[in-house]
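To keep things clear, I will list the structure first and then write my remarks on it.
A single protein chain has been omitted from the complex, and every remaining protein chain is retained in its original position.
Now for chain A:
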Amino acid sequence: MGVTGSPTNINQGTRTKGGIGESTLRPDGILKVTGEFAYSSDMWHEDMLWGHTLRSTVAHAEIASIDISEALATSGVYAVLTYDDLPTAMKNYGLEIQDTPVLAHGRVRHHGEPVALVAADHPETARRAAAKIRIDYRELPVVTDEASATAPGAPLIHEGRDDHHIGHVPHPNIVHRQPIVRGDAEAAKARADVVVTGDYYFGMQDQAFLGPESGLAVPAEDGGVDLYVATQWLHSDLRQIAPVLGLPEDKVRMTLSGVGGAFGGREDLSMQIHACLLALRTGKPVKIVYNRFESFFGHVHRHPARLHYEHGATRDGKLTHMKCRIVLDGGAYASASPAVVGNASSLAVGPYVIEDVDIEALALYTNNPPCGAMRGFGAVQACFAYEAQMDKLAAELGMDPVRFRQLNAMEQGTLLPTGQQVDSPAPVAELLRRVKAMPMPPERQWESAGEHPDVRALPGGLSNTTHGEGVVRGVGYAVGLKNVGFSEGFDDYSTARVRMEVIGGEPVATVHTAMAEVGQGGVTVHAQIARTELGVAQVTIHPADTKVGSAGSTSASRQTYVTGGAVKNSCEAVREQVLEMGRRKFGTYHPAWATAELLLEGGKVVTDGGEVLADVADVLEDEAVDIELEWRHRPTEAFDLRTGQGNGHVQYSFAAHRAVVEVDTELGLVKVIELACAQDVGKALNPLSVVGQIQGGTIQGMGIAVMEEIMVDPVTAKVRNPSFTDYLLPTILDTPTIPVDVLELADDHAPYGLRGIGEAPTLSSTPAVLAAIRNATGLELNRTPVRPEHLTGL
């Protein structure tokens, strides 16, 4: 078992300065604070053109005609492209199902779908030219929910589907469906003393990364293209881009440019193919930068969900059974919907022991905006519902909600509904204990400052809407279960190239991977791993590009595990080769070369007893050791499509939250006072970054609880609030203090025992805030986000 404690005392010493376990600082930090870090929207090239995308103004329509002549005749315009200009027969792309048109052909399926492209010498020229393109839309009826999508005669979003899920879905407007049946829920219900049901709605959340979709495509002399872009997975982009351009993959050279956040929203392509098409057509570099309005249309969102849950429990507080149905709205194109369904179903029961379950999750095709990956990926929607159910059951039984959860908490060895055994620590009850034990914020904090209430501490803040009358406090708890890494048999590997050489008399390591650094701190951790494994002070992180093998996606909390594992693996191979060179050169001088366990520390070859045998610089001289290896975690397997059984996940992560809120019951205003979190991270490779990730994830979960929602008109399927004016994000005034308690229980299957951390805190903070608001108001509150009208009964 690992070390426990607060983040201030998990910083255990390692032998190499700047190695794992230390809060080393970001290597890109100085560039980022001086404004010199080159984000994808900062790219510039001599003679560069600006690309612009014309998007559909309606959600569902046949395109009768497109007239580009006036746009093309505009001074300063170099190219106008439509579907007809695509160079090959491959005109669609997609992460899993190739159902997304590069440019709409014949039909648009959602509001904001790309229809045409313009390249011009000024971004405003491109925008104005695009506005001159005339499109004759013949509007079609929209499907927007399960009833309209599966009604007799409903328009099919994708006619003639030929993907591999079509054989398993009851209707072609269902992307994918995954039932999970284990035991006999109906029979187990007979043992229940109380049964509670609930219907929940989870709103559509946006990743709202701050750096807009952007990049620069530069045509090359060999007929290929160099693309500098912000993405989460260079090789996945490449696999989708090259066939559409009709180019072999080696002629599409991709380099990661600075990424301003991602949170799942950059897993799908946005402007990549568009910029390349314009660059290849015009023969000039083309830059595309979305504005915020376009960004809301340019990436997929978190699936909104309707969830129906039924749980039973005995009088003494043991769960008897669970039945649930989760309907996710995938919107017009599949994106990651099949995998989101897999997660929502397999994690639908949460971190609890329930042997008899009957689960169904499915994702719809509709004319709503496409939905795909976002931090928490299918698990957040389920967590919101099952945690509400836990509180309902505890209330029915007259039990403390934390005690009730602890009574049913899973632990190492528990079987999931998929039949998979959890074979690493699962400290669910302990995390709840810890978060409950943290000191509470003082009551009525707004009074403590002095005689007059400090309105800044009250709901409504400086709006001065209350001086404390009608303000009530509530406390809520929640805990969640998230898988780490790609599941269901996906070949989830990563690649790292590590080079060691002597520069200026000092050994230096270079780490080259295709990992997308999106802000999570992977580059920091890679340097720490190389210092630990190779005992060098100086580590250079090579820019991420497609000249090295795939690193997989920066998502699913997997990068430190998988690419970190690849870096560790390659470093170990480099170390072995350096030691072998040392044995050949100096082996005869000291018997320890043959007999002792040897390490690299402080630029020297040392025995495990600390005896120095040689300088690494003398071993290497002017030779370099350069090794590129792939690394895989344990394989997983697909879920059975009828029963949902299968060892589908590789690792789990757990976080628990306690939310304290104050609600102005007269105006329906909520102030979250504190969001305390306890999370098990296996091993904190960089405690500072770990806490930063937990706090960031916590606030994204809080955002969906109280303010964030993309509003889609139920009649027209048009997006109503695509701007930061109307889509509300938590500001520093909206956020509470976030004390964090980090637990380190090693997962023996993972590198250094680490556990993916990025997503788990996003799961439990939402239901914790909802529970606290329910606790404060006594209202049922079955949807996110909670708005004032839900609290005041308007």
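Things worth noting here:
Everything below uses one rule, namely that a residue touches a chain if its C-beta (ideal position, glycine included) is under 8 Å from a C-beta of that chain, and two chains touch if they have at least 3 such contacts; residues count from 1.
Everything below uses one rule, namely that contacts and distances are computed from a predicted model.
A chain of this complex does not appear here, and its UniProt-recorded name among "Sulphur transport domain-containing protein", "Phosphoribosylformylglycinamidine synthase subunit PurS", "(2Fe-2S)-binding protein" or "Sugar ABC transporter permease" is "(2Fe-2S)-binding protein". When the whole complex is considered, the residue among A:D454, A:D545, A:D640 or A:D713 that touches the unshown chain is A:D454.
Of the candidate positions A:T57, A:N92, A:Q577 or A:Q695, contact with the unshown chain belongs to A:Q695. Contact with the undisplayed chain is limited, among A:L25, A:V181 or A:M711, to A:L25. Shown as candidates are A:A573, A:A617 or A:L729; the residue that touches the absent chain is A:L729.
Of the listed residues A:T255, A:N291, A:N721 or A:T792, the one in contact with the hidden chain in the full complex is A:N291. Residues of chain A that touch the chain left out of the display are 23, 25-26, 28-30, 32-39, 41-42, 44, 122, 124, 207-212, 258-263, 289, 291-292, 454, 456-457, 462, 518-521, 688-689, 691-692, 695-700, 723-725, 729-733, 735, 737-738.
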